[in-house]
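Every protein chain except one is present and positioned as in the full complex.
Chain IDs A and B follow the sequence of writing; residue 1 opens each chain.
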Amino acid sequence: MKRNGPLSRLFILLVFLFLYAPIFVLIVFSFNDSKSNAVWGGFTLDWYVQLFQNDTVLSALRTTLLVSFLATLIATVVGTAAAIGFYNMKRRPRGILLGINNIPLTNADIITGVSMMLLFVFAGQALASLSGWLNNLEWVIDANLWFDLDFNLGFGTLLIAHITFDIPYVILSVMPKLRQLDPNIAEAAQDLGATSLYAFRKVVLPEIMPGVVNGALIAFTMSIDDFVISYFTAGSQESTLSMVVYSMVRRRVSPEINALSTLMFVAVLVLLVVINLRQGHQDAKEAKRRKALGAPTIAPESIMDITTENVGREPSER
Amino acid sequence: MKKLLVMVLVLSLTAGLLTGCVHSRDSLGGDTSSNVVNVYNWGEYIDESVLDDFEAATGIKVNYQMYDSNETMYSKIAGGGANYDVVIPSDYMVARLIAEDLLAPLNFDNIPNFADIDPALKNPAYDPENLYSVPYMWGLMGVIYNAKAVDEADLGSWSLLWNEKYAGDILMIDNSRDAIGIALKRLGYSYNTTDEAQVRQAVDLLVEQWPIVQAYVMDDIFQKLEGANAYVGTYYYGDYLTMYENNPDLGFYIPEEGTNIYVDAMCILKDAPNKANAEAFINYMCSTQAGLKNCEAIWYSSPLLSVREALDPEIADDPYAYPDADIMAKCESYAGLPQNILDLYDSEWIRLKTTTGNFWGLF
Partner (left out) sequence: MKSKGIAIPYVVWMAVFVVAPLVVVVVYAFTNRDWSVTLDHFTTLGQYAGVFGRSFLLAFVATIVCILIGYPLAYFLARERGRLRGMAMLLIMLPMWMNFLLRTYSWVFLLERNGFFNNLLSAIGLPKLDIINTSGAVVLGMVYNFLPFMVLPIFSVIEKIDPRVIEAAQDLGADSATVFRRITFPLSLPGVLSGITMVFIPSVSTFVISRLLGGGKTLLLGDLIEMQFLGSAYNPHLGSAISLVMMVIVLICMGVMNRFGEGEGEAVLL
């Protein structure tokens, strides 16, 4: 293909300016020695100090990381298993299940959030009335038992919601790898005496590992960045970072927020650059070994393969 | 093996949700609550160091969350699934929560500091026998304007909020009771009218105002008025004092048609998991030390007599913070409304908010 001329380069530059201008302004003003967001009042690091004394922000950060990590872990295991199960199904049931699997992806976040909130609240009330009914039963009274079945929105519901919207990404990321898999290999391993579990661990898993890792990365990203679904399902006890930011930006805006976004930006930048460098390095030298080990690839294709499949069509042939 | 693992994971997750579960009946009545209190308060409505003081004094951890209007708080509670202990709604919302049986009666033996509450604020209309609520703060609502941008001749009435001269510079309050109330007052009606036609007429007036409003705001008003991103707004006097500290161009007046006097009161929800801790919290908030700190942070009027005595005379004698009989005569408080009017408020509020102006509000 032809290279880009100066005009197209300029266009690229302008779009990047649009994408990054707000972020850079936030970063600059995180060092501003004034509460104002418009007037420069000198250099300071106070906002960073205050940020780290802010319990609300820190505990929200903890909740966010914990929920994202656990949700990713569970979603990756359950999702990979489900993908393999789906793959082995007949065409028709597989199509139906994949269709349902697509619901959280294609539905608006707000509907996913609201519907889960209604379900949780409904389940909580049903359980409460169930325990009320149980407590009036004669044998329960005789046995001196007291049922206190109840649950409220909280960490548990938050985690369930995150797992629910994470799993589809894992499945969509593992499925293509399964399709590429030669079914004869696993059979060959079994013919040579491997148990099916051993064959899975030694033969299948390494082959689909890049898909699993990509799925996990996408799931983690989605969890970390989610606001809407958490907002509806977290209840009164837990706040994720996004929820804290939301309540902060709707009140008086504190430059601590700028400090927070700067730190997040730098963390992500460093992470990506390191991964990218490592990957480039490996690409050049040990591409083969890396493939065998199934090292993480955070290549742009990972998310894009998902997005192309999002509408339920096959990804275009390579 | 893997199947089993996944099953176990799913099951343990589900089980983990069912907190509590089964105990012996004998263990009932004992304080099974944890060492936390879940407080749900307005945003920008406390000196947060008071929470640390409370934690240090009692060892009870405060889980503190904020809302931006009574209606938002009501949604969160009525929706279920939330388990707050202490909420701090305004008068009319206290009445509604009592009417809907959502509050627990307080044990005043555990709240000895209640004695310090101004007797004028005890046994209020919203809680006639004073069973459910302890006043937290009170105050007046009024108009806040930027003296550099607004002509003095235009001041004095609620109609400033409808003045086309300031189109695009006006901030309207973003909750149904206050906004519809302002329009009712401007029309010369009572805040507590139960005449559906009057409410509709008031909302018509708000729809008429819609094109010249820059934004509907609650606590985001601070930043917008302080930064002169808008020039006219309406909010609470205590918050005006806070804004004035940051922008001395700002002025405040009580509109001649009359305004709202409100009390925000601490209540305990009926299904609160930590009632004892909640009462300890309420009692602590009624101490002179905490009251003074809060008062100096948010500048609202304190219901505590000892706090008023200890306050800087400049604020203690402020005519709007602790108004005299003349100003009080112009004030009306919100009362609880019957269900049909509450429903009407909701649907009319949506009517206002879904106003789209010309061509779906694009211009």
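Basically, a residue touches a chain if its C-beta (ideal position, glycine included) is under 8 Å from a C-beta of that chain, and two chains touch if they have at least 3 such contacts.
These figures come from a predicted structure and were not determined experimentally.
From the options A:Leu51, A:Val67, A:Ala186 or A:Met209, the residue with contact to the unseen chain in the full assembly is A:Ala186.
Checked against the hidden chain, the listed residues B:Leu155, B:Ala215, B:Ala316 or B:Cys331 yield one contact partner: B:Ala215.
Of the candidate positions A:Leu51, A:Ile84 or A:Met209, contact with the unshown chain belongs to A:Ile84.
Touch with the hidden chain on the side of chain A covers residues 1-4, 8-9, 11-12, 15-16, 18-23, 25-26, 29, 37-39, 78-79, 81-82, 84-86, 88-89, 97, 100-101, 103-104, 106-112, 114-119, 122, 160-161, 163-164, 167, 183, 186-187, 190, 196, 199-200, 204, 221, 224-225, 227-228, 231-232, 241-242, 245-246, 249-250, 253, 257, 260-261, 264-265, 268-269, 272-273, 276, 280, 300-301, 303-305, 307-313, 316-318. Across the interface with the omitted chain, chain B contributes residues 2-3, 6-7, 9-10, 69, 71-72, 74-76, 78-79, 168, 174-176, 210, 213-217, 224, 227-230, 346-347, 349-351, 353-356, 360-363.
Methods note: only the chains that are shown with their structure count from here on.
Centre-to-centre separation of chain A and chain B, using mean CA positions: 36 Å. Remark: chain A residues 35-38, 56, 74, 77-78, 81, 117, 120-121, 124-125, 127, 141, 144-153, 156-157, 159-160, 197, 235-237, 239, 247, 250-253 touch chain B in the complex.
Within the complex formed with chain A, the chain B residues making contact are 1-3, 5-6, 9-10, 13, 16-28, 38, 40, 43-44, 63-66, 68, 76, 79-84, 218-220, 222-223, 227, 246.
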